[in-house]
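A protein chain is absent from this complex, but the other protein chains hold their places.
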Amino acid sequence: VLVVDRDPGRIGTPAPAFGLSEKLYENERGQITKAEVRAISLSKLQPWRRSVVWDVGAGSGSVSIEVAGLMPRGTVYAVEDAAAQLAVLRRNLGRHPRENVRVVEGTAPAALAGLEPPDAVFVGGAGRELHGVMCAASAAIQPGGGLVANFAQLESLALWQAVAARTGWPAEVVQVSIARGASIGDGTRLAALNPVFVCTLERPEEPSL
Amino acid sequence: VLVVDRDPGRIGTPAPAFGLSEKLYENERGQITKAEVRAISLSKLQPWRRSVVWDVGAGSGSVSIEVAGLMPRGTVYAVEDAAAQLAVLRRNLGRHPRENVRVVEGTAPAALAGLEPPDAVFVGGAGRELHGVMCAASAAIQPGGGLVANFAQLESLALWQAVAARTGWPAEVVQVSIARGASIGDGTRLAALNPVFVCTLERPEEPSL
Amino acid sequence: VLVVDRDPGRIGTPAPAFGLSEKLYENERGQITKAEVRAISLSKLQPWRRSVVWDVGAGSGSVSIEVAGLMPRGTVYAVEDAAAQLAVLRRNLGRHPRENVRVVEGTAPAALAGLEPPDAVFVGGAGRELHGVMCAASAAIQPGGGLVANFAQLESLALWQAVAARTGWPAEVVQVSIARGASIGDGTRLAALNPVFVCTLERPEEPSL
Partner (left out) sequence: VLVVDRDPGRIGTPAPAFGLSEKLYENERGQITKAEVRAISLSKLQPWRRSVVWDVGAGSGSVSIEVAGLMPRGTVYAVEDAAAQLAVLRRNLGRHPRENVRVVEGTAPAALAGLEPPDAVFVGGAGRELHGVMCAASAAIQPGGGLVANFAQLESLALWQAVAARTGWPAEVVQVSIARGASIGDGTRLAALNPVFVCTLERPEEPSL
């Protein structure tokens, strides 16, 4: 019953696909969440329980696209400021159409100000604004919501730990190290991807009165 | 709009949840696919594209349950022969009800004989029968289907490579190494899980005439 | 020509042995630098270039013993304050006699005050005093000397990065993840050791006038 549209300009990924190969997304100089790390990050984000998700530093849009497919009645705000990345993101949305992704052009945290309050936030890239983004996101997240962040930098991890400690919310750090089999000659070598820290904060439900 | 049923005897996991914490499943002596490895394995299995999935060596049932949630109109056959595991599996199905999981009591590969031909097979555990299971599964898989196996043992990996070479199908090996932050004293130590090989075979579509 | 003394009370490890199995050392509740991590840490410490080495938080003494064997004309100060660890350390020195190891009973950094200035320092354990130990060590290290520290905790790593930045010395972080083959049934499973950060600071030589 699955009809895969082979038109190269439109893959028509069936929802709820997740953890798709990077080859199915255009990317800007290799800047894309790797398939396996994306699968884990989405599982921590739990989109099936969410209705409003912010994807801050959306980059190529692979996370926004897959989150959107996993919460078809919710809305994903894909926040990105780099023009080249925005072009890539829009082309990826063209290939994997998701009507519930809203692209927000602008720099976080300022660009987050007017958005619907989220019940989950994904931070895939925030660069120098990471601290501000983490603070804004944790202030906006609704009770019962979650914040998932991917870090390659040790300094970002330390900063996240500081913000996590301040919230007092249950926190989880997982380091993900992936090595993919690559053919060499007549054999298979394991080619390592750089390790990524997948960090999760869960804002507790408010106690009912 | 999400209503989570807090009755401890029935978690009522909303579909399409995946990569849930092991804590949400009962297990037999720690024998359960770890959450992060499960998320990756499911992404490779692509249940959203499938209608019949075999879970061979279903163990605690965590993979069957999550696959079933991701393909609500398909059927998952959870094949298991160990009585203690079957009891655990049934209790987990009680906690996470999935009407499209069929439990098959029996030892693979013999127990696979009468089942509907699958478009995807997951092999999480097969012990001494691994070779027979791999052969039976690869013989039964429909064109366009996939076979995903998790291995902890180096010997199983070698055996898989031999079967993979014989099929001639596109094959992928990914080694997944997870280290989880664990609190010690006033700090966080990374506690390593044992690495797992996630191996995928994809049977090509038949060329149309 | 090698004569290995099989007297269980005295192994008589030939210098310059390094990276010996943990089984050859007594340890206190598994608290011992793992063989592979020890081999790497010693290579970064470069004992063959040193004459005075401090081993702060010497624990079971495995690092002190191996450093001493690699710099037979130098002196190793093994600093430890826990009585149980000191007893283990002394028994290990009995098994692997090294005349150039001096055991210093006391708590670092205070216990470091009177010692000969080191040209290398190893920090294997320092607990709550880590910051003080790092500061005292980096203040005492001679030009051209090195400081190697092993961390399991993310917080310790962050603290080390802060101290490293303050010295301005060339710094290196290496994360070491080891998985050892373990027999299960008739196969071999990879059993992961917890990852360790091996961190090195090198104090530059003073410019000659």
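We call the chains A, B and C, going by the order they appear; numbering starts again at 1 in every chain.
FYI, contacts are C-beta pairs under 8 Å (C-beta built on N, C-alpha and C of every residue); 3 or more make two chains touch, one makes a residue touch a chain.
Predicted, not measured: the structure shown is a model, and the values here were computed from it.
Engineer: Using the touch definition up top, pick the residue from A:Gly19, A:Gly57, A:Gly74 or A:Gly181 that touches the left-out chain.
Structural biologist: Checking the options A:Gly19, A:Gly57, A:Gly74 or A:Gly181, the one contacting the hidden chain is A:Gly181.
Engineer: Consider the whole complex, including the chain that is not shown, and state which of C:Phe18, C:Phe122 or C:Phe151 touches that chain.
Structural biologist: Checking each option in C:Phe18, C:Phe122 or C:Phe151, the one touching the absent chain turns out to be C:Phe18.
Engineer: Residue by residue, what part of chain A touches the chain that was omitted?
Structural biologist: Chain A touches the missing chain through residues 127-128, 152-156, 177, 179, 181, 184-195.
Engineer: Could you please point out the chain B residues that touch the chain left off the display?
Structural biologist: Touch set of chain B with respect to the missing chain: 154-155, 157-158, 161, 173, 175, 177, 195.
Engineer: On chain C, where is the contact patch with the chain that was removed from view?
Structural biologist: Residues of chain C in touch with the missing chain: 1-2, 14-20, 35-36, 38-40, 42-44, 46, 48-49, 51, 70, 161, 172-181, 188, 190.
In this text, only the chains that are shown with their structure count from here on.
Engineer: Find the chain most remote from chain B, comparing centres computed as mean CA coordinates.
Structural biologist: If we average the C-alpha coordinates per chain, C ends up farthest from chain B.
Engineer: In angstrom, rounded to a whole number, how far apart do the mean CA points of chain A and chain C lie?
Structural biologist: Chain centres of chain A and chain C, defined by C-alpha means, are spaced 40 Å apart.
Engineer: Can you work out the whole-Å distance between the CA centroids of chain A and chain B?
Structural biologist: Chain centres of chain A and chain B, defined by C-alpha means, are spaced 24 Å apart.
Engineer: Mind checking the centre-to-centre distance between chain B and chain C? Centres are C-alpha means, answer in whole Å.
Structural biologist: The answer is 43 Å.
Engineer: By residue number and range, which residues of chain A touch two or more other chains?
Structural biologist: Within chain A, residues 161, 173, 175, 177 contact more than one other chain.
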